[in-house]
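Submitted below is the structure of interest, expressed as structure tokens.
The other protein chains are all here in position, but one chain of the complex has been omitted.
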Amino acid sequence: MEVDREDGRTPNQLRPLACSRNILHRPHGSASWSQGDTKVLAAVYGPKAGTKKNENAEKACFEVIWKPKTGQIGKVEKEYEMILKRTIQSICVLTVNPNTTTSVIIQVVHDDGSLLPCAINAACAALVDAGIPMKHLAVAICCCLADNGYVVLDPNKLEEKKMTALAYLVFPNTTLSVLPEGSSVAEGEPVEHGIITSVTHGVMSVDDYFLCVENGRAATASLSAFFRKNFQQSQRDSSKAG
Amino acid sequence: MSTEVSTSPTSLIGQTVVPGDVVLDLSNMTNQTIKLGSGLRQDNDAISAMRAGKFRFSKPNKYWVESSHKRYIPRPEDTVLGIVVDSKSDNFWVDIKGPQLALLPVLAFEGGTRRNIPKFEVGTLLYVRVVKTNTGMNPEVSCTDASGKAAGFGPLKDGFMFETSTGLSRMLLSSPTCPVLEALGKKLSFETAFGLNGRVWVHAASPRVVIIVANALMNSETLSGTQQRIMVEKLLEKISE
Amino acid sequence: MVGLSVGEQHFVKGGIAQDLRTDGRKRLAYRPIYVETGVIPQANGSARVKIGGTDVIASVKAEIGRPSSLQPDKGKVAVFIDCSPTAEPTFGGRGGEELSSELALALQRCLLGGKSGAGAGINLSSLLIKEGKVCWDLYIDGLVISSDGNLLDALGAAIKAALTNTAIPKVNVSAEVADDEQPEIDISDEEYLQFDTSSVPVIVTLTKVGAHYIVDATAEEESQMSSAVSISVNRVGHICGLTKRGGSGLDPSVILDMISVAKHVTEALMSKLDSEISAAEACEDES
Amino acid sequence: MAAKPGAATPTYSPKLVGRSRLPVFKDSDLDWSRPDGRGFHQCRPALLQTGAVSSASGSAYAEFGNTKVIVSVFGPRESKKAMTYSDVGRLNCNVSYTTFASPTLGQGTDHKEYSSMLHKALEGVIMMETFPKTTVDVFALVLESGGSDLSVVISCASLALADAGIMMYDLITAVSVSCIGKSLMIDPVIEEEGCEDGSFMMTCMPSRYEITQLTVTGEWTTPNINEAMQLCLDACSKLGEIMRDCLKQAASPSDE
């Protein structure tokens, strides 16, 4: 491999994933998600009756509260809240529970790079745990562009700092389908290859961005499979009796 | 169960699905009428899951995704346990663990008239049936069955209520009788009411029995039938010592 | 506010039109004024003023502070007013806030003069201890205990009395220090300085009810007002501040007329207050 | 990423603020002129324009020399939920400053004092009974403060209200006068305000020839007050004309 990573990973290798759901007693749904040393807790309350002013009462509304590991929330956290809120709104079915608000609380446990993608994945797992109706899942990944033009996935904090540019990308999960292959195609590529959310930092060429998108997309399959396996496990735990 | 993710399986019935999975293709089943239960939505010809859980089918034509949650989404004809939170001249407001409070009309009792409106204190536990769940409106519940008879609905006096998940209460309500109830029923005498909203009420002559039953039920969520029986036996042994 | 029936409203208005108000006063007559000084021993100066049913307390507290960089040669004065719920139940919580800040603003205007310091009731330069370094910060707090109209005049009088009552300890500043260091100060507990309060103006509020205006309106009369003009006048007859309340407009000539009437009224009020204050001071000294 | 030290580091302006005051005018030298070369009784040229903010119900922009103000009017719209029923409308005013409004002021803030004075100046002229249960919001932003801020805000607000089609008895015009020594100067700039002996601000309804608000601070003799009032009244009626023209101009293209 051309790129050497401190922890000996290959460029497209993710850090070990771990996810456990229903870990908190009070919230209606909760999950902890970790990628390597980055760990985030997510809790979901709701749906609760009523929406805030300025929100569309004909749809289900979401609010996101970001709790950093230490200190007060600033502009960074506000931006993350907004990105998470808009991402969640786009993957949930908003017409099922109109005029309700669902709160998602994100608690950062440890930040070792790829924090926002980690939080999006955690929120997604918690929403599933709470049984919020969703169109599909969202899988988030951080792609980094190294000096020599190579793309590295799921960087840790040290790598994030060294990179020239990075992109946080969120895709829909790879789904099972009984439909014949190739039926969900829009303009020559499967719908699930579309980007839900993209946030970039640093300057890169347009081609480099597409390289990031491509590499990120390739990683969604393994993330999706991890999600599915995780749900199967907990399903097995709870529904054996029936 | 742990099938590898393949792109185009033929049928997903009995498997775990995650939101977004397309479970049915209506273009192949044009001359059938099907009924969709919870956790499914239609997008043109594709029926896809919107919750994670097990995809179920029951003859002749019912499909649903089975899952367990702490929050309850009301559906008509569900029987639930509600708590009175307020009373107005026409309705009682009842908390049924849903997104909105439910309305219980003061006349929705067997033989209910303007003259014999029941009086419920705030906090009263009621066994009720969900009647209407129109979007944009509060759900409506009733203390009668479809024919207007009381049929066991109404306030639950004494006893002990605890909250579990919707999955557990569905399991406890399933037929044939759930092993844990069967095992407990052989040794102890008690009264129970299960709401599909995850509330369980237990009543017995002595508080001891109530506590044993409640614990046994709460422990049973993740256990198989045999495990449940063993768990109940162990519990009873320990108590009788 | 006072709820009056239509009959009562007519009675109040009719009385004013005929120069005989409900309590028997003429239009330009004050209610009896009672002044007591030194009511709060912890403060550097304090006074309580009662005008009829209106009862207010003012206190002056002096603290060592630092002059603002914009005005290194002046001390600072801040006025706060608190409307106690004992005066009016609606003042509880945040209800009295709006009135409080309005009164504080009006008093600040009347006492502090223009930006250059002209017409100030309190000479800010006299509060300076060392230029750019040390000065006195004067905190003037007003408390409305009971409200029966004409709060601004009562507060103005109370502050004037409290300032007369104020004694500020003498301060010695240590010799020259470097530019960016704070000099050491020594506050004397024996020698006190008195304020020169001769230039503190008195405030007269003329309340317009119907076609006439009255001084020292009661709450009942204030509820019938269309507008009110508060004018503060100092000893030499100069106007130190003016604020108008109430939404309805006034003809310019009416305002000019009001100003000349106010000047006339203040002469009497000023000497009345002076004698009351000195009597109160004497009374305090005895006790 | 390029993390910045942030605003925590203390900074200072290289321009000397405290000492750049005007030399104090003496009564003796009568030949000094005003910083912008105007005569004592001459107002700054007024630039007024309605419809500055497209998303507001009505808005106006006013530029008097260096004083630049935008006022937006929203409503009549639903009152806040906490408010109880009222059969007359409500008026809600807010005045704020940009961070760069004046060279001395550190950060832009809401100006509570001006907000309440704007409210008082406007409440008497708006026909509140025409919009029961609802609120009209008048928000002003001072882009640049160049003296006589409050009077510009008030005049501009009345223009914005007219632009929004809120019913009023008359326009409101506001003018200030500064007294320095024995001289009165109308429409003072910020430097003059900084060293004035007394200030005088009047708002009036030009057509009805009525004074709605009057505030005086500093030391004034009666003849001075008389003179200031006359100056203001004249200026107000002139300003009223300019505002009227501005509104006519805004309305005329739609007539064609």
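We call the chains A, B, C and D, going by the order they appear; numbering starts again at 1 in every chain.
We adopt the following convention: a contact is a pair of C-beta atoms (placed from the backbone, for glycine too) under 8 Å apart; a residue touches a chain by one contact, two chains touch by 3 or more.
Everything below uses one rule, namely that contacts and distances are computed from a predicted model.
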item	value
Protein name, per the UniProt record, of whichever chain is missing from view ("Ribosomal RNA-processing protein 43", "S1 motif domain-containing protein", "Exoribonuclease phosphorolytic domain-containing protein" or "Proteasome subunit alpha type")	"Ribosomal RNA-processing protein 43"
Chain not shown, its touching partners among those shown	A, D
Which of A:24, A:88 or A:115 contacts the chain that the document leaves out	A:88
Contacts of subunit D with the absent chain, listed as residue ranges	1-2, 4-7, 9-16, 52-56, 59, 66, 70-72, 74, 77, 94, 96, 98-103, 108, 110, 137, 139-141, 143-145
Residues of subunit A in contact with the chain not shown	54, 75-76, 78-79, 82-83, 85-91, 167, 172, 186-189, 191-206, 208-210, 213
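We adopt the following convention: only the chains that are shown with their structure count from here on.
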item	value
Joint neighbours of subunit B and subunit A, given as chain labels	none
Chain closest to the assembly centre - both centres taken as Cα means	D
Rounded Å distance, subunit C centre to subunit D centre (Cα mean)	28
Averaged-CA centre spacing for the pair subunit C and subunit B, given as whole angstrom	71
Two or more partner chains touched - positions in subunit B	none
Subunit C: positions in contact with at least two other chains	none
Interface residues, subunit A side, partner subunit B - complex	27-29, 46-49, 58, 91, 93, 95-100, 128-131, 133-137, 172-181, 221, 224-225, 227-229, 231-232, 235-242
Parts of subunit B lying in touch with subunit A, wherever the complex brings them together	1-2, 5-12, 16-25, 39, 41, 46, 48, 50-54, 66-71, 73, 99-101, 135-136, 165, 167, 170-171, 174, 178-179, 220-225, 227-228
Of all residues in subunit C, those that touch subunit D in their complex	69-70, 72, 98, 101-102, 105, 109-110, 112-116, 118-119, 229, 234, 237-252, 255-256, 259-260, 263
